[in-house]
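One protein chain omitted, others in place.
Labels run A and B following the written order; every chain starts at residue 1.
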Amino acid sequence: MIQALRISAIAIACLMFVAGLAASIWAIAGNPLPESLPQLLSENMSRSGVEHPVTAVLLNFRSYDTLLEIGVLVIAGIAGISMAKTTSLEDPELRTSDSLLYALQRWFVPLMLVLAGYLLWAGADRPGGAFQAGAVLAATGVLMRLGGIPMEFIRPGLLLRLGLALGFTVFLLVALASAIGGDAFLAYPPAMAKTLIVVIESVLTLSIAMVLLALFVSAPVNDAEDPEEGGSS
Amino acid sequence: MTEWLLDGLLVIALVITAVAALLSRDLFRAVVVFIAFGLLMTVAWVRLQAPDIALAEAAIGAGLTGVLLLDAVSHLGSKRPGKRTQEGGEQ
Partner (left out) sequence: MTAPLLYALAGALLCGLGLFGLLCLSHLLRKLLAFNVMGSGVFLVMVGLPQHQGGPDPVPQALVLTGIVVAIAATALAVVLIRRYYHLSGLTTLDAEPTSREGGQE
């Protein structure tokens, strides 16, 4: 009874929340825009170094957001790895070997790697870029893990740490270099903007894929006992 | 007119799949419906003329989230909760 009362109270509160949100959306939609962001963007596109507006916003005009985002991802990856139950993240016993999956992935893995590369390359002038490529790369890694292809690089060690931190480090170095060089924080020199964006996008792709893969791989599995837990029960 | 029909149907389908994902009795079915919700979100992004987000949502919402959550469901659902578990879960 109390349970039902509680749920209906929460339902009413959520309905009021939706009504308030919808009313404010309706009110905002009625007001004219103070200034047109797309117009501002298209006027400044020539300074960005890339042709695709979304990539230009992500890696040039609002690159501070992207820098903080990859920082958040690295922290999430480190937190995930520290929660891992296994000492080695790539344990042969944790693989689920399935012959059909194995046969399929001999076709899929190279195809997805090519797709990730294409998405990264396409980001300059059409939809695509580091985030999509990183997601596809991470999906490839997940597929490889489920199918039982050994992945040495996911073991804790130099390669994993390098992969996790590479994107953030390179991005931060570029930002600091431009700050030390006299410009604003994260303001690329216009002549090098294209090169810098391509470099940053490539390392971002790698790091995003690595973080997502590490978070997937490090999910604790019950039958992997570790000594401190086993003693406490 | 056709576009309005498409948008309207898409929005209704989004809300219905969201409700079904949250209220479904079976956790496995809830996750599968949630993957369908992610795919519908992809279509919605295309309708909103945001192909970049649609690409990311297709790769992440439908692919990675699905694998992650299904893996978790098979892991969590393998035993009844409420007891301290010692024996291994069948993966």
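Quick notes
Methods note: contacts are C-beta pairs under 8 Å (C-beta built on N, C-alpha and C of every residue); 3 or more make two chains touch, one makes a residue touch a chain.
Model, not experiment: these values are computed from the prediction.
One chain is not depicted; across the entire complex it touches A, B. Between the chain not shown and the residues A:R62, A:R106 or A:R161, the one that touches is A:R62.
Note that of A:A76, A:A177 or A:V199, the residue touching the chain absent from this view is A:A76. Within the entire complex, the positions of subunit A that touch the omitted partner chain are 3, 7, 10-11, 14-15, 17-18, 21-22, 25-26, 28-29, 32-33, 36-38, 41, 53-54, 56-58, 61-62, 65-66, 69, 72-73, 76-77, 79-80, 83-85, 131, 134-135, 208, 211-212, 215-216, 218-222, 229. Take subunit B: the residues that touch the chain left off the picture are 3-4, 7-8, 11, 14-15, 18-19, 21-22, 25-28, 30-31, 34, 37, 41, 44-45, 47-50, 52-53, 56-57, 60-61, 64-65, 68-69, 71-73, 75-77, 79-85.
The working rule: only the chains that are shown with their structure count from here on.
If you average the CA atoms of subunit A and of subunit B, the two centres end up 19 Å from each other.
Across the interface of their complex, subunit B is touched by residues 54, 94, 96, 119, 127-129, 131-132, 135-136, 138-139, 142, 146, 212, 216, 219, 221-223, 233 of subunit A.
Of all residues in subunit B, those touching subunit A in their complex are 51-52, 54-56, 59-60, 63-64, 67-68, 71-72, 75, 84-89, 91.
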